[in-house]
Structures are given as structure tokens and as C-alpha cells.
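Missing here: one protein chain of the complex. Every other protein chain is in place.
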Amino acid sequence: MKPIIYINNRPIPLEGEKNILAVARKAHIDIPTFCYHSELSVYGACRLCLVEIEGKGIVTSCSTPPREGMRVFTHTKQIQRLRKNIVEMLLANHDQACPTCARSETCSLRSLSAKLGIENVRYRKTKNPKEKDLGSIALVRDPNKCVLCGDCVRYCDEIQGIAAIDFTNRGEDVVVSPAFNKSLADVGCVNCGQCAAVCPVGAITIRSQTGGVWEAIQDNDQKVIAQIAPAVRVAIGEMFGMPSGEVTTGKIVAAMRMLGFDLVFDTSFAADLTVVEEANELLKRKSAAGKLPVFTSCCPAWVKFAEQSHPDLLPYLSSCRSPQQMFGSLARNMLPQRMGIPQGKLTVVSIMPCTAKKYECARPEFRTDGFQDVDFALTTQELGNMIKEAGIDFASLEPESMDMPMGMATGAGVLFGKTGGVSEAVVRYAADVLGEERPDSIDLDEIRDIKGIRETEITLGSTTLRLAVVHGLKNAAYVAEKVLSGELQYDIVEVMACPGGCIGGAGQPIVHSSEERQARAKAIANTDKISPLKKSHRNPFIQELYDTLLDEPNSEVAHKMLHTHYTSRKRIADESISLTGSSTQERVKVRVCVGTSCYLRGAHDLLANLLKTIEEKDWAQKVDLGATFCTERCDKGPSVAVGDDVLHFATLDRVVAMIQDSVRA
Amino acid sequence: MCNLNEIALKYKTARTGCERRVIICAGTGCIANGSLKVHAALKRIASERGLDVTIELRGEEKHDVLLSQSGCQGFCQVGPLVTVEPEGFLYTHVKPEDAEEIVHTTLQNGKAVDRLLYKNPADHSPCKTTQDIPFYSRQTRNVLKECGHIDPESIDEYIAGGGYEAARKAWLELAPEDICTTYKEAGLRGKGGGGFSAGVKWDLSRKQASEDKYIICNGDEGDPGAFMDRSILEGNPHSVIEGMLIAARGSIANHGYVYVRMEYPLACKRIRKAIKDAESHGILGDNIFGSGHSFDIQVMEGAGAFVCGEGSAMIASIQGGRGMPRTKPPRSAEVGLFGKPTVINNVETLATVPQILRYGVEKFRSIGTEKSPGTKAFALTGHVVNTGLIEVPFGSTIREIVFDIGGGVIDENGNIDNTAFKAVQIGGPSGGCLTEEHLDVPLDFDSLSSIGAMVGSGGLVVMNKSTCMVRIASFFMKFTQHESCGKCVPCREGTRQMLELLEDITEGRADETTIPLLEDTAETVKITSLCGLGKSAPSPVLSTLRYFRDEYEAHVNGKYCPTRECSALVPITIDPKICVGCTLCKRSCPVGAISGTVKQPHVIDPGKCIKCGACIEICKFKAIS
Partner (left out) sequence: MTDTLQANRSFRKVIEILDQHQRDPKMIIPILQAVQEEYRYLPQEVLVFVATSLGVSPAKIYGVATFYSHFSLEPKGKHILRICDGTACHVKGSGKIITALREHLSLNEKKKTTPDMLFTLETVSCLGACGLAPVLVVDDDVYGQVTPDKAIEIVNELKKQEGHDV
């Protein structure tokens, strides 16, 4: 028999729950909380999940393990009063601009204060307004709304392993901020937006681009075309009262036409193209003893993460652009001609489950004829808001079909929406190429003990493919380090930053449990199941595209249009240490890179020895020495710039020799 | 291997070779008053006068005078302190200029320098030794006993006094389980606040299966006004190390940390030296006392955060993070420093530990009360004749402390006046205010908590009738508010709001909703805060509201501060000697607070007055202020 506890005098069986809060949720009692998040460590700071335990008094249910026979009460008179007081304390300093807040409808503080019947805040505002961070292209940080629950801090650290933000200051001055109160744009933030997704209020929100899209739509001279990512179709219905996982592709198309989009395409089409390109890259690298594994590159958060913290990994990244950017490039290269308009009259919009796509589409390398390949990357939420703004009754719309040719997609292309999907699609393609008949679905066992890392081996003909599928960047970093050290060996590693892949993207409608995500993932799998075409290369328009434009996979033209390159990137902007005072004399400028990669390659000791040498040789008047954070040539570190020359793989002797030459000159 | 007996014998032999010993207090307080200059002057002049002076004992050399420095003796107010043994003369307020006379009269002729002796404030009679000074004679100095008598930088002297024998016994003769049982039987309770049984704590950690376990000595004494931990670390650091060794044996720990406030540089220096000396004697490190076991100690200096005195915050700080407390369970004894079982005891507790093994459980339990055996140090300060660090048995009363040891209350003019007593604030920012009716309540963990106060850190501030209790509550609230880590909502937001409300009261902005809201907020913060700091933050407010509610009400309803400390609430009055009854003020008052008939002095009703100042401005005779 299962042990039981009593919640409000009703017996509830225990099934391994770690805390009373989880037991109560199972018993359909929604105990309020801001800082409890089942995927993160227990923090216990908001103090709202108070319950009374007979004989023990008032405790927080998030941090108290259930014990057999416990009698728990969740809404005694005292608890109601205490909860109200705590919420009142929060409201006193909360910027109550609710009607104009992006999270107005999904704000936990707003709904909780309504539920608790708070009619009046007896406390006064004690804090001065703080500046908003508007620097990031993907996210807006507004400390005036923050309740300091720390969900964002823990997500960024515990799941993504980045810790781009943390608590700063103490007591009433505490804020969540990036290092040195810089903008999110200037630090290691990868724009995954999960901080915004877990934020219970409007302290971190998605930077909306709907204004620009409306403007383009309302401009009669502009042709506005759109692509819709696979994960959008299984989630947007949630904003219109539909259950999670309801597939609404046709309704989206109808709604977007009603909004004024001229053509509506499917990003899954570009995903099919990605499969063909990436699978060929994989097979080529495998047969030609190239760099293995291939790390996927469809997730822009992961790509930025790799660029700034794992420069050694960059040669392993697939050179394929993400489906969004492949689509953008195709659109720019094909549509103006087909539609008979100049490039400047074409606006390309993408509808994405993702906030990092906003950053990706603005990367300078993704441009054609000087125009951004994708002008605007809207999130699912933003599209939902546009539909609402236009007063469209989304749920009642009759489905319509996408425009051709780029509205045609296989089940494999749709699978990109969830973790494991890219791998599965690539395997399906590879199986065909390698002449192996096999079921359409692969089985990824969760065999590693860390959740979020799955791996398997598949033998296709004489070739064995070793796959790993990872979501969460901390997991990705773990796999990357093991791969670089040779401890783990794979042929392909699929990485998605967000939980469950793109269906769990931060641009999706706000959810409060993992159940919604599971429903979305299931819907993606079902879409694939009922899809008549399951292999990307069987997409007739993909075949046509190669015949008419791209020649063959990985061809020169394909490389130009569909592939990209990566550069190592600073983790924190604009930092350098001047080790020199002023001097009237002209001096040789020496800059030692002490970025992460150079550091790992010995820059630390090099700099120490250099400093010693300068003092010994009494060069202070001749040499202007400084340390800089990242010359962005991490693969060749340690890097030292002497005058205009950059020395890679620097050693003390070589640097000293170079300085000597310059000093003499 | 370390032979304690041999070291002790050697030291004692050397010591008997010195006729006299002069001990100069070199605690933070006396150093600030110039005691090191006194030390130098004594050394120079004694040598000039032909005395053989040494500052260090070496072998069997014979000397006339051993000139030592001690740690804090607790009576900083009258420092620099100089003690001459064997006579035991205690000189106060000693200046370098006094060296000449001390050398001549005492060191050469064995007589006391009368003018440097402590004078009993009541009758100005001179007190020759500490035994004649009520401040000392009424105390029971057990833990603080050696502070001021021994050279804190000499491990040999500590050993000669029986030191490290208890630790040796613990490591060589006793099983960890027996040690825990002994300390449970002794009933030693944590003196840093909560009063949790030390033996139970060790035992909990002992039972955890883990290769590494930690002992943390909590020396992050943050209570603004308490300094017993500083005094012990400065005056007798080896007693703390020995306590840690015994605690380590009891809980089977192999690593130790001493966490000291960075505001205590001398304490840091002395504990560091003591650790080094203990290591070189084989008392710390590998194979201690030849037992085959190892135990090491590291010192960590805090970086300025009161909240780090809370166990889990201290652990976070040692691990290199922000010192924010975490929720429990698990307890630190299960999952503590670096995830390992960890025992945290405070300095005073650890300094008490060796005494129980040294003198036995019975002896320990013979002092203090049944449930709070032993002694407790308090930092006595405020409006009292003698301020300083004192040690008394648990169960002593405030009356004994304030009037016997403290020598009575001083009034606002600095005169002794026991009728001026108003309250004591005990336990610092986490404690409460007690009144005359509590003068005979025994000071122990349970009695104090039953009246809304706590032993806490041991701060004991005496207040006379000139002290405004709302302002005292506000002072402590300002402190906790400033030191809140900011993690949990009630402590971060609630303390700030309480401070606002208190300031409303002291500045005359309060109305009838203020006190109820203050009480409601205090109650919420007390029940719902995450850690002990937050939970106890409202204590000063709640206890002053409980015992001095009329004072709060006078501020709010009468817009009047009974002590006149709140300048915003000093009432505007008309001087009846100057007022000619012209009625101008009465007519100018917008709220009708002034009454009086023509040609008769007028009166202002402080309850109605809004202090607009219109009357002051209009009065031609400057009768209103």
C-alpha cells in the first residue's frame, strides 16, 4: 500500500513526490508560488507556498518533503492573511503598468492578487525606478517588474550553463542583472529567452517586432511573405483557448492571409532542404575522415553559445544554415524574380517558436543584395497577438493550405520542431542513400544518467552511425567537452537549447508545466505519422530545387546560398585591461588576449612572464602592454598583438623577440 | 609527536625563573588607547633601571620581569590595562608616562601605584586587584578566564595551563560516540543564538556516512554591540582550536574552517598564528597526537555581510558565493559545506568545549540552570557605569548584571541614578527589549524566549529614561533591513516597510492605521521569513510594542515623543512667563489647537497641533517655541 498524507483532511497517496507542493498539485490544489519550478533547484524565496502542518506549524511546501501521515492544511485563515501580506509587499514596489505590460494576461502576480482578493496596497513604494535594458534584439529586461524569484537566474545557470544573469547587490537593492549591469546584448546571453519563459511576471519579456511587420503589411507596395516553423502549429492554439498539441497549420495560414500576408510558406520545407544538405555533409565527413561528429547548427542559441565558449568546437559545427536562414536565402534569391518585384519590395517574415531567431536573422552574414534574408522573426506569441489585435476568431477559422512550392513539407521536416527530430530526419535520408531498408522511426534510448542527453547507434549497410541528441546547453557543453577530450565519440550530435527542442522555445505561449510541452511534442510526432511523405528528399519540390537551382547537395551554389561559417565571439563586450600608465614617448603596443580560450591555452602564464620580462628589461617606457578579452581568434591562441602584427600560438620567447624587433625599429 | 607534559613542565620551569610578570592588555580596545606604547615604555624604562626584562620565556634563563601582552580583558572602558603578578595589581588608564612610576614603585619595591588603581565609582575607594573590583568579582569568568591572563600568542603557555589535554584525550582515549554522549549529558547549548545542543548536532553529523566532514567555527559576530567572539579569538585562540578538535573527533570531521569577520584583523592574525603553532606541534594536521587521524583548519575572512552568521549563508560564502541562506531540510549536518556533513558552532561555544572534558560534566552542570548549564558572556553597554565584556552563569538576572557588575545606571547627565533605569535590549537586532518587571527573570534560553527576547549574540544594552523606545526599534530595524540578503520577500520587503512605518511614527507622519499595519507586517515577517535573521528581525519592534505601547501611542495619537528624542515630535509650547495673552496666536492657528483668554497665558494642545509654525511666526513676543 502506498503511504498517504492528508491535505485538507483528504487522504492523498504519495508516489515519490519530493515535496508537499507536488503532492498538492497532484491533488488538484494549486498552491501559489513564484519561485518553485520543477526543473530547477528548490529556492524557497517567495514564501507564498505556505502550508500548515499539524504539529509542525507553517512551512513552505516547496521545500518540505512529505512524510507518511502528515496532516497538511493549505488555506487556513492565517495562511490566507500571510499570503495576502506577502503579495501586498511585492505589489508596493511592483511597477503596476499592467494594461501596457506584455505579460498582462499571463502574469502570475496579477492573477494571484486577484485570486487573493487584494483590493488595496497598504504599503508605500520605497524604490526608485530603474532603467530598462533595451539593448538586446530579442529580450527586454525591466527590473521594475521583477519579483526576484530567481527562476531566470537558475534557468540560465542550471539548465543552460551560461549564468549570463545573476543577482546583484544585497537586501532591498537586489536586482537580477548581467555582469556590471551591462545590457543582455553585451554579455554571454544567447537569446534563448527561457528566462522570459519562466518569468512569472513581465520582468523579462520578448522584444516585439510586430510593429515593423504591421507597417510592411499595411504598405501596399510591399509584398510580405512568411514562413512558419513546425513548432508554431502545435502551440499557437493555446492562446485561443485550444488544448496544447492541437495542430492548427491550416488555421494559421488562413489567419495570416486575413492579416494581409501575401504568401505563406512552411519552414519545414527548408528543414527538408537542411536534412539533405546536412546528411550529405555528414556522410562526406565520415567517408573522407573529416571532423566528426557533426554538431547540428539549426539552433541559433546553441551556435552563439559554441562561438563564445567553445571555439574549438566550431570546425565540428555543420556548415548548414538553419532552416529559417535557408528559407530566407531561397526567398531572396527566387521570389523577387518570380513575383516581378525588386528586392526592396519583398519583406520576409518568419514565425518562430524562438527568441534567438531574432538574433540569428540579424547576423550580418545572412544578407542578400544588402537586404536581410529574413527581415523579421516573430515569435508564436507575437503572431498570436497580431491575430488578436486584428480581431480574428482564430479557433473558428476554416483551414487553408500553404502556398507552393515552399509550402510543401515532409513529415521529416516537421520533426525539426522537437528534440531528436533532426537526427531522425537525417537517419531516414542516410538510410536511403546507404541502401538500407528500415523503419521510419529510430529509437533513442535514454541511456546516460543525465536527463536531456540521449544516444544510440544505428547500422545502415556497412556504415554505423553514432548519434547523440541533447537539449539544454549545459548538457550540450558536457557532451562537447567529452567529445573534444575524446571521451565520447559520435558521428552526429543534435543540439537544441530549449527543453524538448523548439516546441519548448521561449517564443511559444507561456506554459506552467511540462505537460503542455509533451502534448506539443506528441502532436509533432503525429503530424509526421500521418504525413504521406516521410523522407525529406522525397519532397518533390526539393528535388525540383536541386534540378533547377542548386545542382546537387553541397554543390558550390548550395554552399553559397545555404551554408555559412562561424567565428569565435567575445563573451563580454568592450573589456580590456590597461597595464600601462600614460607616457609621452611613443611605445610599442602589445596586447595579450586573455579570453577563455587563450586562457586555457596558457595566456595567463604568458602574460605573467611578459610582465616580469618588461620589468626586468626596464621596457616600461618602450612598451605599452595591455590585456584584452578575446581577439576572436580563439582557435589559434594564445594570441598576442605586437603593433599591427598578431602572433598566434604565442610563446614568451617569440613575443619578446617580436617586441625587441619593434623596439629596435 | 607532541608531548604535552614535557612542554608544560618546560614552560613552568622557565616561568618560575621570572620574579614578576607584567601583563599589558593588547586587545583591540587597549591597543587603540595606546597600550603598545605603554608596553614599549615599560620595557625601555625597566631596562634602564637595571631590571632584566624579557618578553619571551626561553629555557631556564632567569629574569626579573616577564613582560607579556594579553588579549582583551573585557574592561576596555578603563584601558589600557596593566596587571602585575604575583601581586595581581590592576592598573587602569595607564599612559607611557606612568611607566617610570610603575617600574620604581611596583617592580622595584613591590608596592601599588595608588593613583593608577581602579576607583570604585560609588565611594571612590581604590581597588588593588580584580577581586576588589565588582565588575570582575561578581562575574563567573570561566570561558573568558584566560583572556587577559595568558599570552594568546604562546601555545606553550596554553599547554602549561592544561591546554590540549582534553583534545588529546578525545583523540586517543574516547570514541566519537562517547564524546557526543558526554556533551549531550553536559547539556552544552550553542551560545550563538538558538541554543541547540552541541552534542546532538555532532551526533547527527557523526551518523552521516561521508569520507569528508567539516566543522565550522562561526566567528562572524555581526551583532552591532557584541564582541565576545572577538575577545576570545584575540585573547585565547587555542581554546577555540581545542574545542574544534574535540567537536571534530565527536562528529568524525577531518576539515575545519574558522570564519571571522574582516572587521576583526587582530582576531584573524591571532587565530592564524595559533593554527600555525598547533600544526607545528602536531596538534593539527596529519596524524594528530599520533592518532593516525587528521584534522586541518583554515581561516576564512568574511567580506562584510551580517547574514553570513546564519549557517547556510556562511556555507554559501565559504563556497565562494553570495551569502544567502537556503531552505531546510536538508540540515547542514546532513548536507553542508561542499555538500558534506557539517557542524557549525560559534566561537564561545567551542571555547567552552574543552572545559567539559577537562573538568568533567558534573562541574560544568554545577553552574547555570538545569536546562541552560554553564556560563554566558554578554557585552554590557549603554547607560551603565561599567561597560565591557562580562561572563555570568546562565540564570543570573538582569538586576545582578546591571546593578552589581555594571555598577548601576547612569542618567542623561552621566550621574549614577538607578531610578533612571528604563529597559535593556538583549540579543541585539534579533532580540527584544525588557523592562523593570523583568529585572529578576533568570537569563537562560527558555525564560528569555518566553518573554519575547533571546540570548542571541549576547549584546546587552542598558537604556535610561531618556531613550525613546520607538527610535531603538527603528535603529535595530535599520540594521536588519540593511543587512537583509534580499532573497526572501518578507525579509527584503517587509523589513523595509517596517522601517518606513517606524520612521512615520518618529517623524510624526503616522495615523491610526500605522501601528496595526506595523504589527501585521512584523507578524508576517516573523512567521514567513526564510532564515533566522528574517524571522527574528521583528523582535525589537514586537517587544517594544509589547512593553512600551503607550510610547508608540503617544507618538501616533499625541504627536508627542515622551523622551523628546524625536525632534519632529517635540511639542510647540508657549512660555507662560513671556505670553501676554494677546490672542494673536489663537486666531492664527488653523486647527484650533490654542486656547486661552485675553491677557492670560495661552496653551497649545499637543494632540491637535500640526506644527505648522504659524503661531511661532506671528508671536511678537517670541513666547512660542
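Letters A and B mark the chains in the order given here, with residues in each chain numbered from 1 onward.
Keep this in mind: a contact is a pair of C-beta atoms (placed from the backbone, for glycine too) under 8 Å apart; a residue touches a chain by one contact, two chains touch by 3 or more.
Keep in mind that this is a model prediction, so the values were computed, not measured.
Considering the entire complex, the omitted chain makes contact with A, B. From the options B:55, B:175 or B:262, the residue with contact to the chain not on display is B:262. Considering A:627, A:641 or A:655, the position touching the chain not shown turns out to be A:627 (whole complex). Annotation: of A:369, A:393, A:457 or A:615, A:615 touches the absent chain (contact as defined above). Only one residue from B:225, B:243 or B:490 touches the chain missing from this view: B:225. Residues of subunit A in touch with the missing chain: 157, 162-170, 177-180, 187-188, 571-572, 575-583, 594-596, 599, 604, 607-608, 611-612, 614-615, 620-621, 625, 627, 629. Where subunit B meets the missing chain, the touching residues are 28-29, 31-33, 74-77, 79, 221-227, 230-231, 261-265, 300-306, 317-323, 338, 379, 381-383, 387-389, 425, 428, 459, 461, 463, 467, 475-476, 479, 482-483, 485.
Criterion: only the chains that are shown with their structure count from here on.
Distance from the subunit A centre to the subunit B centre is 52 Å, each centre being the mean of its Cα atoms. By the touch rule above, subunit A contacts subunit B in their complex via residues 42-48, 50, 58, 60, 62-65, 78, 81-82, 85-86, 89-90, 92-93, 122-124, 126, 147-148, 150, 167, 169-174. Listed in rising order, the residues of subunit B touching subunit A in the complex are 305, 322, 324, 326-329, 481-490, 492-494, 496-497, 500, 513, 517, 520-521, 524, 527-530.
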